[in-house]
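Below is one structure, written out as structure tokens, with a few remarks after it.
In this view, the complex is presented without one of its protein chains, the others remaining in place.
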Amino acid sequence: MTAYGLELDSIVFAYPDGERKTTASPSGDRLAGGGADTQSPPVLDGASLGVAPGAKVGILGANGSGKSTLLGIIAGLHEPRAGTVRVGDILVAKKTLKAARLRLGFVFQDPDDQLFTGSVYDDVAFGPRNAGLSDAEVRERVESALATVGIPELAERPPFRLSGGEKRMAAIATVLSMDPGILVLDEPSAALDPKARRRLIRLLSGLPQTVVIATHDLDLALDVCGRAAILHAGRVEAYGDSRAVLGDAALLERCGLEPPLSSGSCAICGRRP
Amino acid sequence: MRDPSRALAAFYSIDALARRHSPVHDRHPVALCATTAAFVVTAASFGRRDVSALLPLFLYPFVTLALSGLRPAELLGRVVAASPAILAIAALSPIFERAPVRVGPWILASGWLSCASIALKLALTVSAAFLLVATAGMGGVARGLRAARLPKLVVLVFQMTYRYVALLLSEVSGMARAHELRAGPRKGVGKTLWGPMLGGLLLRSYDRAGRVHDAMAMRGFDGEYRSGRDGPFGGLDAAYCTAWSAFFAAARFLDISGALGRAAGFIARGAAS
Partner (left out) sequence: MHMADALISPAVGGAAWVATVGIAAYSLRRSKADIDDKKIPLMGVMAAFVFAAQMINFSIPGTGSSGHLGGGLLLAAILGPYAGFIAMGSVLAVQALFFADGGLLAYGCNVFNLGFFTCFIAYPLVYRKIAGDGASKARNFAAAMLAAALGLQAGAFGVVLETLLSGKTELPFGAFVALMQPIHLAIGLVEGLVTAAVIAYVRKVSPALLHGYGEPIPAGRANGGRKVVLGLAVAAAAIGIFMSWFASANPDGLEWAMERTSGGAELEAEGRAHEAAAGIQSATAFLPDYGFRPSSAEGATAVTGDDATAAQDETEGTAEAWPSVNAGTSLSGVVGGAMALGLSALAGLAVFAARRKGERSRSA
């Protein structure tokens, strides 16, 4: 495994009208489909971010600030209107997409989207099999991925029988088995109970890969990520050491965020950590 | 079955049953599928008024049930719930087939034989289907279908259906409960809600399918499904399959019931004289 760096340069992106995912509009109301030419205002408007190999970066921002969109662009799921993405030394484009994706492990917000086969084993094996590995190599990859996330006993279970925490771990295993150099996670701690969340934090902190996490969970960002970026109005508003960024109450206030619990003073004794 | 939560429970219970171990569960899934296919074809090949000739076939469900350690009640519930429409058609036979037939010491309309024959075949074939999924499981059935050279992508679609049925059933049962709580005494969903209720679910499912596709593409899916090779088809598997097939052929082509009856008659007469 080689941990790759990541380089985003002045990304501009807007959803074509009518294609905005319903997940972005919880009411389920879609925009009436019009021609593809009309575009809604850009979600990202000149966002830039550099991640060093092996670094762990949290991408923070209020609802609708473009976190998920930014991840989609890193993964090549959306094509930016302007700007470039580099994964290691690969400039992401249509031609290089496959090679870039081999270096990237993308963990979706909803693990049910990522676990689509009949058993955890088949799901974790899906990527390695598509990469053309032999059955023996596939087995080795699957076993080591499941061991890393700590659920080797669940290999033969169908995904719909797993708990939320187990599903999350299985989803991470599905990308770890592809031996990616960069791990990109969208809201990994959503809907996890405190114990599962703790387990997740321990896992992510210990991974050798470059890790990019988009999250609302500022405490998770503080625990896992050395650096944090705040997205606001389509741009990276602040990027730096996570303690510094998350300790800046005025900045957080301006970007519609609230300071993490652990950086504030203790509610009972009033002491700061 | 028109109750989403019960359907969901049935899914879960079959999955749990299929993950057990027993001399039947441990057979190669292709052997189980082939045996089931042979059984169903044999049962269906019996004539319209065969009743006693069908009875030896019950050896298969009885012995499989015992070997696999499944509870008879689980099977019985399936058989009882099976297709009332078919039984209704069976029940019409005595009305249309009036030719008298001598059955032992009694004289009946031949339609009763047809009726009994259909009911027995229904019990046999429903049992066989249940025993298959409860021992081979969904994964096993998929392997059987692939072994039968069905297009791999069709099998993949089938597996995904199974995977997402559980998810959508829980969504539907949530919707049904929410509707029930506010709908008052009315039975069923009123006309004005048909579109929004199902349509909304449809749009959400459509979006999910898009995300699933992204998840697949991220792990190298290019329209080709690579399923990995199955475990070895051992001697025991071959023996299992062959032994049952031989028995089915015997039950079909030899008059087991008649022979038993004649033997009993011979013994009875011998005892009398």
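Residue numbering begins at 1 within each chain, and the chains themselves are lettered A and B in the order written.
We adopt the following convention: a residue touches a chain if its C-beta (ideal position, glycine included) is under 8 Å from a C-beta of that chain, and two chains touch if they have at least 3 such contacts.
Predicted model only: the values in this text are computed from it and were never measured.
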Who touches the missing chain here, B:Leu76, B:Ala147, B:Ala209 or B:Ala238?
-> B:Ala209
Hey, which of B:Val30, B:Val133 or B:Met218 is the one touching the hidden chain?
-> B:Val133
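The definition used in the following text is that only the chains that are shown with their structure count from here on.
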Taking each chain's mean CA coordinate, chain A and chain B are separated, in whole Å, by 42
In the complex, go through chain B and note every residue touching chain A.
-> 11-12, 15, 19, 138-139, 142, 159-160, 162-164, 166-167, 200, 203-204, 207-208, 210-212, 214-222, 224, 226-229
Chain A residues touching chain B - in the complex, by the definition given at the top | 21-23, 28, 30, 75, 77, 98, 101-102, 104, 106, 108, 110, 112-119, 122, 125-127, 129-131, 135, 138, 156-161, 174-175, 178
